[in-house]
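Just one protein chain is left out here, and the rest sit where they should.
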Amino acid sequence: MRGLRRWLRLVAVVLILAGIVTAIAFPQAAWNAIQLPLFAFFSTTRMVIAYLFALVFAIAYGHTAATNKRASAALLPLLDVLQSIPILGFFPAALIFFVATFHGHPIGIEFAVVFLIFTSMAWNMAFGVYESLTTIPADLEAAAASFGLRGWLRFRYLAFPAAIPKLVYNSILSWTNGWFFLVASEIFSAGGTEFQRPGLGAFIAVAGRNGDVPSIAIGIGVLAAVVLTLDIFVWRPLGAWSERFRMETAPGREIPRVPSPYERFRWLPRLPKVRKRIIARVQPAVERYHRLSMRFERAYSRHPKALREIRRVDLALFAIVFVVVVATGLVGLVQMFLRPLPPNASVLPSAAVLSFSRLLVAYAIALVWTIPVAAMLGESEKAARYLTPALELFASLPATALLPVIVGFALLIAPSVGAAGQLAAILIALFSMQWYLLFNLIAGVRSIPDDLKEAARSFGLRGRAYWKRLLLPAIAPSLLTGSITAWGAGWNALIVSEYIQYAHQFYEVPGLGSLLNHAVYPTPDNEMLLLTILTMIVVVLAMNKLLWRPLFRRASTRFRLEV
Amino acid sequence: MSNSGNDDGRPGMLTDFHPFAKVSVGQILGLVEAIDEVGGVADVATISQEVEMDVDRLGPILDAAEFLGLMTVHEGDVRMTDLSRKLLSANVRERKAILREIIDDIPDFRMITDMARKAGRPLTRKEIIEALSAHVGSHRAADLFKAMVYWGRYVELLRYDSQSEELTLRTPSK
Partner (left out) sequence: MQVKDVAKSFFENGKEFKVLDLVRFDLSERDFVCVVGPSGSGKSTLLRIIVGLEKPTAGEVLFEGEPIRADNPQVAMVFQSFALFPWLSVEQNVELGLEAKGTPLEERRKIARKFIDAVGLTGFEDAFPRELSGGMKQRVGIARALAIEPLLLCMDEPFSSLDPLTAQNLRDEILQLWTNPDLPPKAVLMVTHAIEEAVYMADRVIVLSSRPGRMIAELEIDLPRPRNRKEPEFYGWVDEIYSLIV
């Protein structure tokens, strides 16, 4: 704790000094920097609003999926698909929709940005809520039922607290995701127009386009400061606090003592009135929801036959609507394909292959460095203590914000302009993917029981044999989890990485991402936009179903460490 | 058997709170009941068999019971004392009162209650751990603190809020 504080102080001093030096050397940049606090405030506000929506959504969705078997049959697969599609691809459509809805008013863009961030935050949180609610110990459920906890009381004392650890953990992930999309979306082209809202992301992007190095540095510095401040003052204390809500799995197992978050939050106003008012608002809503479902349940048990009839009619109606919708969609699609395809549609397969191979290269590089580093960090307390904070700081910077730096770097070392574009695209993908791998792998290495490691050593397993027989099999499940998330992030990174404007110059490499960019700007081509997105979704879903899912199933049965 | 008590088991002579670190009230009372049931005296092996606990787990409980003056251990024989007979016939409230007197006199425990009294304000966990570390070494301080909070709560002399990590004195209810 003290070490961290000292470290922070050092960082702050360095930042301030750097700020003063740049301000003297580059007055124009200094002027820009004055607007930055305001920009930071705008960006953070967008994040907070999106997060609040995501939170409410996650609790409602997760709770419904966990408590209502009938609903979960539809909700879970839907969530699965939502989680795996590259949402950035849909952003142009969403942007145009919102802008049109608000007749071109800037508020429409704000809605679109918040909506995009929301979609990057909500799914994993909803899964977290669902998982926590379905893993509540049976006895605790029974206790709640037998002591008459229903509706609001059940939510307040059982469901909500039980969901807190996973909700907090996933919120941290969601915020990291959110920053990535915030930076990408504050300045965006769609339908032949460029839309921009004042914020840190737009500031960094504009600085990058102009090749204004000091502004890039300051912008990234401020973003890092905001991310870090939130991490230290909100997420770390919340993470420690959430430990209180963990279930004790076995009686007598020691729960790690957590530092008191009260210290950290003491500076916050307590606001008991606001809290009361919020509870007063939320409580009736939950009660009403509960009463409704109770009434439904009671009616259902009273007239099972009549209800079965109604359901059958319902189902038939639903089927009709479904068929009509799908049919119109199909007809539209067929019509589209029947028309001569746009001439550049023929490049789609090769673009997909190129994009995929770029991601594959980035993934391979990420694997090569993250596995040994994770093994080292997971096994040595000392290394972990010194290196983890630095890595976490680096990881908290979204790849979209680092984009200008990465391009600058690529230009520096690449022999030609074309090579620089390729290198930049791969590096951006790498920066979006590698952290998910690293942190999942560290967790995986840490979860290997000590006696297993000792047993391995005592049988003389060393070097390659140690890796082959213990380490790699043991981290296989976390490697897969990390890989799935990493690839998800990679597909989103494609969209920003293949068509980059830096220092008044365009760097472009062929691929799905650049096709998407060309489809929206400067001349909109909705047909190509749709085709590109479809191609991307087909590739992503195919990978999920044909590669990750079967691998995951195998890994979780064969390599699970039962403790 | 015991590394901190002496053979006649008078609590006043003992200084270290450490036998309590891993032992609960229920275990000590259960042990007293078990020995009473076999006639008030038994050797350690018999007790171990009787209560289906190996000596590893039984050891600390015996230590703590001896330390409290509830039994004497002499050449492997465990014998009940008058105090433990009194304890057996007492109800829940009276048991607490009896144990309270003993606990309150243990120097380690005294040190903390005196500290709290002198400070006249709630003590933080950190302060107490520091004070204990100086006394028993830092690797045992956390365990010792936990044991003190547990026993201090049981005999109603301490109040501890684990959220704010503050410890205050408490007047036992009658």
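Quick notes on this one:
We just call them A and B in the order they show up, numbering each chain from 1.
Note that in this section a residue touches a chain if its C-beta (ideal position, glycine included) is under 8 Å from a C-beta of that chain, and two chains touch if they have at least 3 such contacts.
What you see is a predicted model; the values in this text were computed from it and never measured.
Looking at the complex as a whole, the chain kept out of the display touches A, B. Summary of contacts with the chain left out: across B:L31, B:L68 or B:L83, the touching residue is B:L31.
The hidden chain makes contact, of the residues B:R79, B:H135 or B:R170, with B:R170.
Which of A:L52, A:L78, A:A143 or A:A319 touches the hidden chain is settled by the complete complex: it is A:A143. Touching residues on chain A toward the chain that is not drawn are 137, 139-140, 142-143, 145-150, 153, 157-158, 161, 164, 244-248, 251-252, 255.
One chain of the complex is left out; on chain B, the residues touching it are 24-31, 33-34, 37-38, 51-53, 57, 61, 91-93, 95-96, 149-150, 152-156, 158-162, 170, 173.
In this section, only the chains that are shown with their structure count from here on.
Taking each chain's centre as the mean of its C-alpha atoms, chain A lies 51 Å from chain B.
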